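Every protein chain of the complex appears in place save one, which is left out.
Every chain is named by a letter (A, B and C) in the order it is written, and numbering of its residues begins at 1.
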Amino acid sequence: MGQSINKKKIINDPIYGFVSIPGELIFDLIQHPFFQRLRHIKQLGLTDLIYPGAIHTRFNHALGAMHLMGKVLDNLRLKGIDITPQEYEASQIAILLHDIGHGPFSHALEETLLPQINHESISFLFMKELNSLFNDQLNLALQIFQNTYQRKFFHQLVSSQLDTDRLDYLRRDCFYTGVSEGSIGVERIVVMLNVSQDQLVVEEKGIYSIENFLNSRRLMYWQVYLHKTAVSAERMLVNLIRRAQYLIQSGEALLCSASLQLFLSNSFTLEDFKRKEVINNFGQLDDNDIWGAIKLWQNHPDQILSTLCHMLLHRNLFKIRLTNEPIEKTTIENIRSEISDRYQILRKDAAFLFSHGVVSNEAYVSGGQGINILTKRGELKEIADASDLPNIKALSKIVKKNYLCYPKNVSLKRSTFRGADLL
Amino acid sequence: MGQSINKKKIINDPIYGFVSIPGELIFDLIQHPFFQRLRHIKQLGLTDLIYPGAIHTRFNHALGAMHLMGKVLDNLRLKGIDITPQEYEASQIAILLHDIGHGPFSHALEETLLPQINHESISFLFMKELNSLFNDQLNLALQIFQNTYQRKFFHQLVSSQLDTDRLDYLRRDCFYTGVSEGSIGVERIVVMLNVSQDQLVVEEKGIYSIENFLNSRRLMYWQVYLHKTAVSAERMLVNLIRRAQYLIQSGEALLCSASLQLFLSNSFTLEDFKRKEVINNFGQLDDNDIWGAIKLWQNHPDQILSTLCHMLLHRNLFKIRLTNEPIEKTTIENIRSEISDRYQILRKDAAFLFSHGVVSNEAYVSGGQGINILTKRGELKEIADASDLPNIKALSKIVKKNYLCYPKNVSLKRSTFRGADLL
Amino acid sequence: MGQSINKKKIINDPIYGFVSIPGELIFDLIQHPFFQRLRHIKQLGLTDLIYPGAIHTRFNHALGAMHLMGKVLDNLRLKGIDITPQEYEASQIAILLHDIGHGPFSHALEETLLPQINHESISFLFMKELNSLFNDQLNLALQIFQNTYQRKFFHQLVSSQLDTDRLDYLRRDCFYTGVSEGSIGVERIVVMLNVSQDQLVVEEKGIYSIENFLNSRRLMYWQVYLHKTAVSAERMLVNLIRRAQYLIQSGEALLCSASLQLFLSNSFTLEDFKRKEVINNFGQLDDNDIWGAIKLWQNHPDQILSTLCHMLLHRNLFKIRLTNEPIEKTTIENIRSEISDRYQILRKDAAFLFSHGVVSNEAYVSGGQGINILTKRGELKEIADASDLPNIKALSKIVKKNYLCYPKNVSLKRSTFRGADLL
Partner (left out) sequence: MGQSINKKKIINDPIYGFVSIPGELIFDLIQHPFFQRLRHIKQLGLTDLIYPGAIHTRFNHALGAMHLMGKVLDNLRLKGIDITPQEYEASQIAILLHDIGHGPFSHALEETLLPQINHESISFLFMKELNSLFNDQLNLALQIFQNTYQRKFFHQLVSSQLDTDRLDYLRRDCFYTGVSEGSIGVERIVVMLNVSQDQLVVEEKGIYSIENFLNSRRLMYWQVYLHKTAVSAERMLVNLIRRAQYLIQSGEALLCSASLQLFLSNSFTLEDFKRKEVINNFGQLDDNDIWGAIKLWQNHPDQILSTLCHMLLHRNLFKIRLTNEPIEKTTIENIRSEISDRYQILRKDAAFLFSHGVVSNEAYVSGGQGINILTKRGELKEIADASDLPNIKALSKIVKKNYLCYPKNVSLKRSTFRGADLL
């Protein structure tokens, strides 16, 4: 009789049916509190306020990406690429942990709590921490993650314009938001991948699948990631956290979890994260610390803080305008005055009740790190060069839009805008 | 030109594609904070600890059930059943709000915070509250909800063994858990429904669809709703809340949101809910109050409380045993002693670190409130009588199982069990 | 660089996404005209007259079953079952070819053209023929198919109550008919399979998946395989072929393909199939020979033949009655007289314009060849014994129904029936 698979080692996934946990080390990494934390961090932050189905977590995504990595490597082996069991496991670990450094609400909170640090650096520190806990068994995974391993395609599967991270999150975000146009043929892409000159490449007959993947990515940007209302909600949360930081740093008492308190009171550098206290506290921070704090702060005497809490809890979001042209200074001063009047607050405090900036859509960045096509004659070409498809070139164009958002009960004369509102 | 539909009035749903919000009143009800609260209450409580995809909310479910109600009523109209626009809207409101009285984590929290009150009674109070806010526009919805409206089938669509609540939640829970065997043919059931003698009935040719529905329901009970580990996690949360109540009521300080504090400190009756303060505070309570508290309490000096918080946060769950035979008293005393020794706590306090009881699976309850089949000859028969299908009768049998759960680091001699472990 | 996979070796499948052809031998078997013939034989015969989506072929099914065999074997290997590359390939070949002996319209035509031969015997002859063409490379596949190979679980995966044949066809038939209640969780069953004492077994935690599988099978029988109208259409085709045989054997000229002519003119035994001429002609017969003949015969001077052709082409099907009680002789004589009068034909010829008989639903046959559960303690139990689920026992009951079908323009007094019409 074959040994019975431990039932904990198969996890249901609405998208792939099952995700198998391939061995003890990965099982134990998943069990670790640093990873379990990802159960409580939504993949798309506040986007479920717009697409109520979009409640999937970084935990779901990380497992899905690990699953896809396995599928890709199985497929490469079928094509004769030699992959050792060690490389196989290390690649799965690298992708499993690639996002472990994300904080709650991802970008919104990183911007305020860790303004000088990117989440990849923190992922790397977590991985090193786990590596020492697990007796250096993550050495190869760390090399792949850092791109110091000589077989470059492993790193490209973890981090590139066609990595298993993107393959999973595009499909998953599309599935949960219900934006069916964003769906990509992941299975087909998986079988079209190959390796040439140690580079990850796409076989020529897969060119339409890649084009569809890039189109979907661009569409998901406009429909989901940069959705007007999602941008607006995110900016409110940024302002809310900034207000909390401001109050705490001004000496006001603000109840919240110990971990959150630590990060609101300090502005840590990457160097600081090498201290156990800092990384361990970050490893306890998830969406619940924020929502828990919002629940506590909704009755706080600071009018600005409690207003923002109430607005987020009751989904009373800023209205937002998107334009092709930059927002003019006079418009910004205008809105600042309106808010100051409306809420009877100082002009400097009004900044917490509106936001402006730029969002951009980079579906595909042509150039050195591009997606390579392997032609039938065995040559490598970047996809933008390999095809006579005008679309790919169109997709390489970066599109930027400017936004201004502010409370619904504040009005702004349309005439102050240069350029039309966009979608 | 037709008037443009306000874009907010169409909501993406991963299951149905779109849910349309049919008019202003329902739109405004959805916008109300009482309903927005449901965004933050997961439909299946802690079940996502077992099925990580099961993160859908009562908000998702309520919208889905409203959508199905519309589909059923459209279909009945096609069959010649006269349904006024007022009845149509009232039925949709009744199902939309049928679960609005659920607290965070549903059953687990009701058992501890509101031991003498069922959530339907609170839903009813919320609906009355909304009715006065909306100038009595919910009168008919309230009649349908209470079953005082003369056309009984409307109530049966809101609450019966074949209501739109069950149709949506079975399908939705199956979709998000990934338990594909639980899937039901909702579309087919919808077109098989009819009305006879003011009763909701199923046309005879739909009998296999109903049988499948009941089979799925039974299967979802064992696979999901009564999943061993889900029962275990829920019991831990119940114990955690009970410990918090005990500490607060013993005069210990426990930080948490004001709303949660109120319910931990008091044991309210249904009568109390008629006070604005009580219902409004309940209307602010969601999963985040609990998770926020767990985050705060994980460092609390009470060993039992902080232990339970840690265990839930890190998914270190009680192990659980299910048996056909009742758990014997000696076994329970045995485990109490083990825990008391292991944690160095009093025997009376050990009760917070284990749990025992009974779970039961009632897929279909035959009898007066059963599902009626309309035969081709126009007669009504209860499904268990209408068919020569042995399965339906088998499904009517209530199955009970006994559970005992306790920390993994506590051991219990197998010999103390009478009867075998079950699945 | 890995060798590029020949693009022909990946075949799109609407259900599994992709079916990979694992090697040259299997590729060449699929290319062989004997196998290509399956492209032109619908899996469900005339059932697309009722479920218009049910147009999938035996070609689709055979590839799907081969794909599932690979998934099962991969999974067993993960559980530590040793499977050699030769066993792996042979199992895939055995399931790929298990239905290669089916004739056009499967059961309907076998009953008339090959009354004394079952299709498994012909599949075996085809496999032997292919074995000699392919230099004995199918030896092991033949052993597995015949159940003479010592490791019995391979044969059980090809032919048993839980074989990959059933797993694929239930899912596929459900997908294409659109009978969503019939859907089964194939992925879950695949991971629940194991091998114990060289027997195929299901791990105990998979018991609900198997129950669902058996329920679905039973439901598909009533909803699809034994659907009243499908039975009616099949009986018409049987009568049509019988009439053609009768005419040819009476010396009438009937145009049709040479292969069909051969089988209409002769009544071959299994012995005859050992002649190259017979097996090669059978290997050219597909649905198109029959439809092509129907097209030619619709203008044939024999009124009975041309009537049946017209009726099938224009979907003017016999009406059908199903009862629990056997059809009485007087009823049959009654209908014979009515038809003889209505069509002005001899009473003996009337038999070509109606049909009666018995259909039965054997969802699960308990006993020696049953489905075995591997309990957590390592014991094997048949599923009907392993569980306290009343459903499984209910499913083991064979249900028989009697049918009588005849042209719509013939009437039969209801009083002549004993017992009620059934669904």
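Rule of thumb we're sticking to: contacts are C-beta pairs under 8 Å (C-beta built on N, C-alpha and C of every residue); 3 or more make two chains touch, one makes a residue touch a chain.
The structure presented is a predicted model; accordingly, all values stated were derived computationally and were not measured.
Considering the whole complex, the residue from A:185, A:283 or A:370 that touches the absent chain is A:185.
Note on the undisplayed chain: of the listed residues C:26, C:44 or C:63, the one touching it is C:63.
In the complete complex, the hidden chain is touched by one of C:33, C:85 or C:301, namely C:33.
Within the entire complex, the positions of chain B that touch the omitted partner chain are 1-5, 7, 10, 17-18, 20, 76, 78-81, 187-188, 191, 194-197, 203, 205, 374, 378. Touch with the hidden chain on the side of chain A covers residues 179-181, 183-185, 187-188, 204-205, 207-209, 211-212, 215, 219, 222-223, 324, 376, 388-391, 393-395, 397, 399, 421, 423.
Seen across the whole complex, the unshown chain contacts chain C at 11-14, 17-18, 31, 33, 36, 39-40, 48-49, 51-53, 55-57, 59-60, 63, 175-180, 255, 257-259, 284, 288-289, 291-296, 299, 313-315.
One rule holds in what follows: only the chains that are shown with their structure count from here on.
Our note on geometry: chain A versus chain B, Cα centroid distance of 32 Å, whole angstroms.
In whole angstrom, the spacing between the mean C-alpha positions of chain A and chain C is 50.
Multi-chain contact residues of chain B (touching two or more other chains): 179-180.
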